[in-house]
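Following this message is one structure expressed as structure tokens.
Complex shown without one protein chain; remaining protein chains in place.
Then we have subunit A:
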């Protein structure tokens, strides 16, 4: 068995339950047999990857699901050996730039060159009679290269990509998947068709949940039978997951596995890192002392060691501070304080992207916040 989030991942365009508009567009694209390079973007847990996989399946039939995992080795110019995984089907391959570190430009160039210079001959289609029709009708000569987490591509690699996109456009279609387009360079944006996949609304999420529970009979009985109550518990999951569908489904499964009955009063299972950061925010407001500062440093280091991105820590911390300060009764000038905190957050967020050691900036932000709160309460000293 797999986790629900993987098990109930839609397989065809018709299975997709929300973002009807996008589904329609993708259907049109796939039926035309050819499509431009795509740039699929949107927040995490919105269903970008799902839609890309569905599209591939729509284009190539089940052949696109004959996946295999290859370990490719690549020798960098400096002589170091680099190993990374490439997941491929006869029709497409998937690469993740974060596996390649600083050498993504060379690796991507080489890989695309290989693919681009090879005319794809459809052996698989010949072997599988059922797929043959679709494939030969559309005469798709190109291979699709999916680049995951495209925002992590270095500038070099993106510039290299831009050339390759034109040079091998007969043989390659690129699908770039990323969370935000802000670090994608303009030439690439201009050469791709951007598709934004937004977060699901509560209604849509609850439909997805309902659909899963329909298949999981055991689990279905653990959730409230009354429709209103059930919706209320879904609402709580949806809010805790902040709209992230993947997290929502995971949370739903964790709730079911850990509780006999899930009602709207059941304690939510929220990710541990969020709890740690929330606790940190509370601590900063309550206790503005040297000892606390020492302690926060330990916590920050621990978070960073778990490879949690520093800007995510800063963002969550700021949001939590915003929330906690809003409820902090002793504060006289709430609005002013909040403005100062957000101001500090934006300053240090910029420094995070400029600097090299995150700890300086995170601690800088925390001391600044402590000082702001201290001055607000006791006046400037």
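Going forward, a contact is a pair of C-beta atoms (placed from the backbone, for glycine too) under 8 Å apart; a residue touches a chain by one contact, two chains touch by 3 or more; residues count from 1.
The definition used in the following text is that contacts and distances are computed from a predicted model.
Q: What is the missing chain called in its UniProt entry, if the choices are "Cytochrome c-type biogenesis protein ccmE", "Checkpoint protein RAD24-like helical bundle domain-containing protein", "Nuclear cap-binding protein subunit 2" or "Proteasome subunit beta"?
A: When "Cytochrome c-type biogenesis protein ccmE", "Checkpoint protein RAD24-like helical bundle domain-containing protein", "Nuclear cap-binding protein subunit 2" or "Proteasome subunit beta" are compared with UniProt, the left-out chain turns out to be "Checkpoint protein RAD24-like helical bundle domain-containing protein".
Q: Which listed residue, A:75, A:98 or A:118, touches the chain dropped from view?
A: Only one listed residue reaches the unshown chain, and that is A:98.
Q: Of the residues listed, A:159, A:185, A:304 or A:342, which one is in contact with the missing chain?
A: A:304
Q: Just checking the interface: what residues of subunit A touch the absent partner chain?
A: The list for subunit A reads 1-3, 6-7, 9, 44-45, 49-50, 53, 65, 67-69, 85, 87, 94, 96, 98-99, 146, 148-149, 177, 244, 246-247, 250-251, 253-254, 256-258, 269, 271-273, 276, 288-290, 293-294, 297-299, 301-309, 312, 348, 351, 354-357, 359-361, 363-364, 367-368, 370-371, 374-375, 380-381.
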